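First up is the structure itself, then whatever we jot down about it.
Every protein chain but one is kept in place in this view of the complex.
Note that the chains are named A and B in the order they appear, and that numbering of residues resets to 1 at the start of each chain.
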Amino acid sequence: MVNVEEIRGYAAGLLEKGEVKSVLGFRRGSASAFAEPCTLIEASDAASLVWDPTCLNNLALYLVKDRKQQAVSKTPDTRPVGIVAKGCDSRAIGVLLQENYFKREDVVVIGVSCEGTGVVDPRKLSAKLKGRTASRVTFDGADGINVSVYGDGTETVIPAREVLADRCLECRAATPTLNDVVFGETVEARGYNEPFHAAKEAEKVSEDERWANWEHHFDRCLRCFACRAVCPMCYCPECVVDSTTFVVTLGTSAEEKANRIRWCERSANTSESAVYHLTRAIHLAGRCIDCGECERVCPVNIPLRLLNTKLEKEAFEMFEYQAGHDIEQASLLSSFRDEDPNSFIR
Amino acid sequence: MEKILSQEKLREWVDALDDCEVYAPAFADSVWNFARVKAGADIDLSHTNTIGSVKEFAFPQREVFFCFEKKDGVPVLTPTLPDPKPTVVFGVRPCDGRGMPRNDTVFNKEFEDPYYWARRNKLTLVGLACNQPHSPNCFCQSVGGSPHAEEGLDILMTDLGDRFHVKGVTAKGVEAMERGRDAFDAVSDADQAEVEKVHATSRSHSQRPLGNLDAIAEAIRESFDSPLWADMAQHCIGCGICTFLCPTCHCFDINDEVINPTTGEGERVRTWDNCQFPDFTMHTSGHNPRGDLGSRLRQRVSHKFLYFVENHKTQQCTGCGRCITECPVGIDIIAVLERVGQS
Partner (left out) sequence: MTDNIYLPKIGRIVGINEETLGARAIKTFKVEFPNGDGFEHNCGQCAMLSMFGKGESMISIASSPLVKEYKQFSIMKMGRVTSAFHAAKIGDFIGIRGPYGNQFPLDDWKGRDLVFIGGGVGLAPIWPVIQTAVARREDFGKITVFYGARTSSDIMYEADFEKLKASAEVQLSVDSPEEGWPGYTGFVPANLMDKAPTPDNAIAITCGPPIMIKFVIQNLQALGFADEQIYTTIENKMKCGVGKCGRCNVGKDYVCVKGPVYSWAELKSLPQEY
């Protein structure tokens, strides 16, 4: 069992010794039963850290955010940042390292093993409760999740596999491979489902049906861009597919602004939303580490993870490539091996 | 007009509204959202609150203002004012109901918005009182509302278990009830007593308090330059969830979408926009008066609890709690207001 006191102690130590400028972790939020991200500056703050199956966020996002802030700061603070990372989160850090977004010495990875369980999917839980909200969510230590329902105070135990996030059910590496320290026991995946299970299930459906499903989902998209905003790999200052992030400085010429192509209009309709989501999926091929954040944050529950895992499955089957598993490996799209299949080049 | 409607007769009433488009909450894709009701038998009022707010019936996410094309070199504009069928929306929670008069104010003010009103005038909102809060983030009573508030609703229904108490609040609401008159029964003294009891109980559930709203407005005014805003927005990802789901956020963008680049044919389109996006206030020069997430969070909160109050004497927040519950990183407007108030 992960002892949260150990994580707190380690984080406090890093801050005390001045080895990091801050530690990214989880704390109890005021808004729900789920934990929220926090940034610790003082060692004494470490007592607020929590660790449980509601620590959903992939905090690697904030490593990217910090980099961006330091890049424009007049007095950049380039000291390392400590980060509490699950297995999937550590892979995100791995991809960022492969892509030279920052250096290994810029980050202290406080790995936490999911010990074969994982985190809860709030939508699955919500569906179980028919839209009701949970006021407390904990593991029962075995295969169940204890839930207190808000309002009437009902206590229920739900089998873990019914409310764990899909990515956790399919997880291949519940222990952070990239780490400076790991808390919790190193375990193999519990193997609720085989890898790429959801993607394989989706593939069984006919092409027409699949398209009809995606049309249905794209039509529901609000274009709030939460999926992109939460993704640590979507670090481009300017997203190619939409105009809300156009980077304009005082030096940008009128021609440059006038001739910028809007690949995707702001209208939320089938075609524009399809362009947005499909382009985003393609741009994450070989980079998505399956933290499932895009799908988690979607307010209308579009199964975005399916798009990404489909491409990860292709990368795995064709090139035996798994994003973020080995930072010594060249990234998928920037490497070529003689034995790589080329049947798709015609 | 006050009536009693048994659970079984609800579908009868809905079927009597056959000349209208009827919408009600439906649970699909793991979320409650408004969906078209084809027949009375499909209606299910066991919902909590919908993920999208009722604003979209008058202010859809995408609205075409007009089509443009060129005829003999001269631009020809064809307005596309909507002409919807009368629309009845069931299951509107009182927080969403209270949102609509606030939106009405915005789309009236100095200039009347014909697209909004073409839809709004055809809209009948049938509310459903909340017998208990759906989430710890419901705070209607802290912003002057109540779980059975009638403001903005045409009809208020109250669930009495095996039957509903149905109250026509506006003439439009009474008319919708008249159309299904055979489905309704008279209200007995016992019914009346029970409604009052249910309402009283619903008000007794504890909600997160906000304290004195005037003091909050003052605190916001005083804290404009406070470093608190940047601190509270530290983990904000700058997405549009809080505003898009909000029953009172009304900001929008207008763009020309060219359909045929050869002929120059296209549409001028309004889409929802969001004060949290980086380009929202950016001038063409690149200068951005609200260039960081802290100032954008401050704008969202100030607009709801200070600026709107200064102009319209009421908060532009009805306590539905969506922005809190759905925020991916736990930004909590109540906690924000608490911290600003204490600063």
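The definition used in the following text is that contacts are C-beta pairs under 8 Å (C-beta built on N, C-alpha and C of every residue); 3 or more make two chains touch, one makes a residue touch a chain.
Note that the coordinates shown come from a computational prediction; the quantities given were computed from them, not determined experimentally.
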Per the whole complex, from B:Met1, B:Leu213, B:Cys251 or B:Ala335 the residue touching the absent chain is B:Cys251
Out of B:Lys122, B:His199, B:His235 or B:His303, which touches the unshown chain?
-> B:His303
Interface residues of subunit B (partner: the chain not displayed) = 65-66, 68, 73-75, 77, 79, 81, 106-107, 109-115, 117, 224, 250-256, 258, 264, 266, 268, 270, 273, 275, 280-285, 287, 289-290, 295, 299, 303, 306-307, 310-311
Go through subunit A and note every residue touching the omitted chain.
-> 253-255, 257-258, 260
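Throughout what follows, only the chains that are shown with their structure count from here on.
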Starting from the mean Cα coordinates of subunit A and subunit B, work out the distance between those two points in Å.
-> 30
Contacting residues of subunit B [partner subunit A, same complex] = 27, 29-33, 46-49, 51-52, 61-62, 132-137, 205, 234-235, 237-241, 244-245, 253, 255, 257, 269, 271-274, 277-280, 282, 284-287, 324-332, 334-335
In their shared complex, subunit B is touched by residues of subunit A numbered 29-32, 34-39, 57, 61-62, 123-124, 126-127, 130-133, 135, 150-152, 217, 220, 222-226, 228-230, 243-246, 248-252, 257, 265-269, 293, 296-297, 299-302
